[in-house]
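What follows is a structure written as structure tokens; I'll ask about it next.
The complex appears here without one of its protein chains, the remainder shown in place.
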Amino acid sequence: MMKATNKGKRNFFIKKYINVYLIIGFVILVPLILVTFFADKIAPYDPTTVFSGEYLMGLSNKHIMGTDSLGMDIFSRVMYAPRIDLIIGILATSLGTIIGVPLGLFVGYFESRKGINGKISLVLIRILDVIQAFPVFILGLAIVAVTGQKVINVIYVLGFIWIPVFARLVRVETLRTRDKLFVLQERAIGQKNSVIIFKHILPNAISPAITQISTSIAASILLTAGLSFVGAGVRMPHPELGLMISIGSGNMITGQWWPTVFPGIILAILVFGLSMIGEGITISIDPRNWK
Amino acid sequence: MITFKILRILKFIGRRLLYLLPQLMGVTIVVFLLVRLIPGNPAYVLLGQGASDEAVAVMSERLGLGKSIIVQYEYYIRGLLQGNLGDSWFTSNPVLIDITQKLPATLELITYSIIIIIALSLFIAKVTAIRGNKIVNNILRGYGFLAGAFPDFWLSLIIIFLLFTLAGIIPAPIGRLDISFISPQRVTGFYTIDSLLELDFKKFANAWSHLFAPVLALVIVNSAPILKMAQATIIRTQKEEYIKFAKDNGLSDKFSERMIYRNSLPPVLTMIGYIYIFMLGSSVLVENIFSWGGMGQYAVQAITHSDYAPMQAIVLISAIISYIVYLVLDIVYYSIDPRVEI
Partner (left out) sequence: MTKERILGIHNLSVVVPEEQGHPEISILNGINLYLKKDEHVGIIGGSGSGKSVLMNAIIKSLQEPLVIKSGEVVLGSENILTMKHDQLNNKVLGKRIASICPNPNWRLDPIEPVGEQVKNIYLSHFKVKEAEARTRVLELFNMVGIPDATTRYNAFSHELSGGMAQRVLITMALICEPEVLLADEPTGGLDVTIQMQVFDLILRLIREKQRSIIIASRDIGLIYHLCNHIYVLKEGRIVEAGNIKDVIQNPIHPYTCKLIKLSESNYKIRRSQEYMDLLQTTDNKYYKLCEENAAHCKDGYLMFENEHIVRVCK
């Protein structure tokens, strides 16, 4: 006989929602985020200070991670850098979600239905298809080239790239849900479309979108780093991980590895932590995994 | 039986190609508008900073500036169909010429990478998912997450550092061949193929030695999502009811494995196609590091120098290539899964 104690309930909750991936993700991300959040209090130097005469110095007590070819302290920069990457990632993903999810709902719900909404839906799908045909990176490069190299543009570009991704995910689920019995019942009693969509279909359709969120944030960070690396993202002298790698790239071949290696490791840790969380959430919300 | 299937597939291709046309038009519209978004006279934008007034006038004429936007678009399309992709003011070449030199470089890189990735995933799928060894499965998963977290440009630098600077195994990252070699007679544009055709084995080996590092970087990073997807799909398919039923009635392992593979294919194929297209774009970074001379480098060069004609052409070509890839994917899909709608 199982006792329905409070402790039993709490254990049940933990067993139900928490898993290895979430734990690893949090253990990795929380310290990182704390460090970058309090970077201005913790970091030894301002990230853009140039130490003239101290170029490409190796690891030392003064510069724990050495300096780069411009004389900036890598350790401080590495502490500050995740800020921009995270901000861009989160904002870009939010943009993609806020526009993409309702778009997907609309398109999925009205697809191949008669009336003006159906036609709009068709046009939107075609537009989404066309956008998705462009390789992500090239589109990003092109738009930044055209609109100018500003952080806000990077956010717009990446957000723009995520819109079709979220829309597509939500659309598939909406299509699947809209023919289910309970939806047909609602329509039969004359319920307004907007209510049906938001109250009934949304909860079902949103789960793949939720798991996509952390993937998108991670991917946005990698993309930002890539864009900055080629000079189409964050500009000098801001601390950004991809940019730091770019500054250090020329020196790798001559053996000065520290300007490149450290930012890369931090970048990987950041992305890894986010993917862990993403995987953890996916497993968490899948009812088949509940004991 | 076989011809019946082929007929079906041909019909499918026919229908798909019909859809392709309006979609390509959509792409050209986007690309056309892209350059028009830049503030200023499009002729001036395309010609670059130092253009003379006469040149601007000629270009304006060619673009049809001053006429309605529809007519301008018409001029553009006509130009495209004649193979006119504009001129790069930076390289002083027509963009078409530049691209015919640079595109194969990129394609060689990503095609070999994807081939290796596909082989890898097949191997991994067979070894682990089918046997169901828990430890191996977890290691795979870990690799999937870990390898996917590193940016490929960073990994390239690490590889260069380890294998060139420290170990001296791979050649210097300055292009596709050692300086002492002349590029082979152009047939396909792939140095590895063309050197063979020339029967120049030294050149062949050299081309491969230069390919090694960038391909390694691309494979390590880009195989991660595919391996994860393959593993997850196979595990999910193994639980399907039709697998259980057939096995319960004595279907041998050989047959049941084949059944699992075929049913796991669609999502994995989609991922492979997507990664190939993704690499088309993201190879920009790796190409930069290895001075590869491909489309990627061309694109970066165009951006940093505000050279918009190549930019426009690159976006267009990438889109066309991705459509081709998706078409091929869909055909393969359709030949496997009869339920797919056209």
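When the chains are written out, they are named A and B in that same order, and each has its own residue count from 1.
The rule is simple: contacts are C-beta pairs under 8 Å (C-beta built on N, C-alpha and C of every residue); 3 or more make two chains touch, one makes a residue touch a chain.
All values reported here derive from a predicted model rather than from experimental measurement.
The chain omitted from view is touched by exactly one of B:G40, B:G66 or B:G250, namely B:G250. Touch with the hidden chain on the side of chain B covers residues 1, 241-242, 244-255, 259, 262-263, 336-339.
By definition in this document, only the chains that are shown with their structure count from here on.
Separating the CA-averaged centres of chain A and chain B is a span of 23 Å. Residue ranges on chain B touching chain A, taken from their complex, read 22-23, 26-27, 30, 34-35, 37-38, 145-146, 148-151, 153-155, 157-158, 160-161, 164-165, 172-173, 277-278, 280-282, 284-285, 288-289, 299-300, 302-304, 306, 308, 311, 314-315, 318-319, 322-323, 326. By the touch criterion given at the top, residues 126-127, 129-131, 133-147, 218, 222, 225-226, 229-232, 242, 245, 248-249, 252-255, 257, 260-261, 263-264, 267-272, 275-276, 279 of chain A touch chain B in their complex.
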